[in-house]
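Only one protein chain is missing from this complex, and each of the others stays in its spot.
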Amino acid sequence: MSVSVMIVDDSKLARIVAAKALGQLQPDWQKVEAGSAAQALELLETEKVDVALVDFNMSEKNGLELAAELRAMRPDMPIAIITANIQDEIISQAREVGAAFIAKPVTSEALSGFVSGAALKLRTAKA
Amino acid sequence: MSVVVDGPAIRLVGHCPVEDAEPLLVALQEDAGRVVHLGELEGAHFAVVQILLLCCPALEGFPKDLFLKNLVLPILGASASEQINADP
Partner (left out) sequence: MDELLEQFLIEGRELVAQAHGDLALLARDPARSEVLSSLFRTVHTLKGSVALFDMGPAEHLLHTAETRLERERGGRTAMGRDDLETLVAVIDQLDRWIDEMEHGGALPADAEARAATLAESLQDDEGEDGERPSETESKTATSETADAPDWLGAMLADSRFRDLDGAATAFRYIPDSECFFRGEDPLALVAGVPDLLAIDVVRSAETPEIADIEPFKCVLGILGVSKGTLKAVQGAFRMVPDQVSFAQIARPSGSALTEALAETLASTSADRATMLRVPADKLDTLAAEVRELAVAMHGLEGVTRQAQRVDRALADELRRIQSGLARAVGTLAAMVADVRLVPLQPVLRRLPRLARELASALDKNVAFELSGDGIEVDKQIAEGLFEPLLHLVRNAIDHGIEAPQIRLRSGKPAQGRVALELARRGDRLVATLVDDGAGIDPATIRKAAVAKGIIAAETAENLGERQVLRLIFAPGFSTSEVVTDVSGRGVGMDAVQRAVERLQGTIDIESEPGQGTRLTIQLPLNAIVTRLLTVSVAGERYGLRMDQIVETLRLDATEIQTLGQGNACIIRDRTVPVVALAALLGHDETVSPVARLVVTDAGGEPMALRVDALGDRLDAPVRERSGLLSALPAVGGTTVHSDGTVLLVLDLPELLA
């Protein structure tokens, strides 16, 4: 019943910050963390993931590539790209894969729009 | 809950997030004659405003938020004011 959010970022600190912000908005949501795109794809096999927060700037595979793969596997999953680098190029790519865009550092304020939209989506999908 | 249904009246209170669109719609679907009171409204998601625009309920009061009051209310007002006047 509970919602599970996957947080993908190669920085532990960044994952903590994102998890904290999320916890303020939706204390009941479960969080699973992945330190890389590969780990995220592995997690997807074993864990229930309803929502994904993906850092753009990761060393092996960047967040947009991962988001595109996630989108292919899960057409309806709410996905957000997190980045400190707000460039039009990245914004438009994120929009192409249907991902929301969240500026770094992640605050609960910055996250709230995406989270409430995701909650709606999950609710209407179930209904 | 920022959508308060009180008999023939609906009060929008504080900041109405996206989720409020649903109870507002339901309240108006139950009774399209309900008057929506905006006097305590401080902010509204477009989904909420969209319900008001699509259902055209009678409106009362002015939102506290200046953007809503000065720029959004005029769009809502055109149809709403007629209905308010038509009300006995």
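Per-chain numbering from 1; labels A and B assigned in written order.
Note that a contact is a pair of C-beta atoms (placed from the backbone, for glycine too) under 8 Å apart; a residue touches a chain by one contact, two chains touch by 3 or more.
Computed from a prediction, not measured in an experiment: that's the story for all the values here.
Which positions on chain A touch the chain that was left off?
Residues of chain A in contact with the hidden chain: 78, 80, 86-89, 91-92, 95, 98-101, 112-118, 120-121, 124.
May I ask you to list the residues on chain B that touch the chain which is not drawn?
For chain B, the residues touching the absent chain are 18, 21-22, 24-25, 28-29, 32, 44-47, 49-51, 53-55, 67, 71-72, 74-75.
One rule holds for everything that comes next: only the chains that are shown with their structure count from here on.
Can you give the whole-Å distance between the Cα centres of chain A and chain B?
Each chain reduced to its C-alpha mean, chain A and chain B end up 33 Å apart.
Which residues of chain B touch chain A in the complex?
Interface residues on the chain B side: 17-19.
Considering only the defined contacts, which chain A positions touch chain B in the complex?
116-117, 119-120
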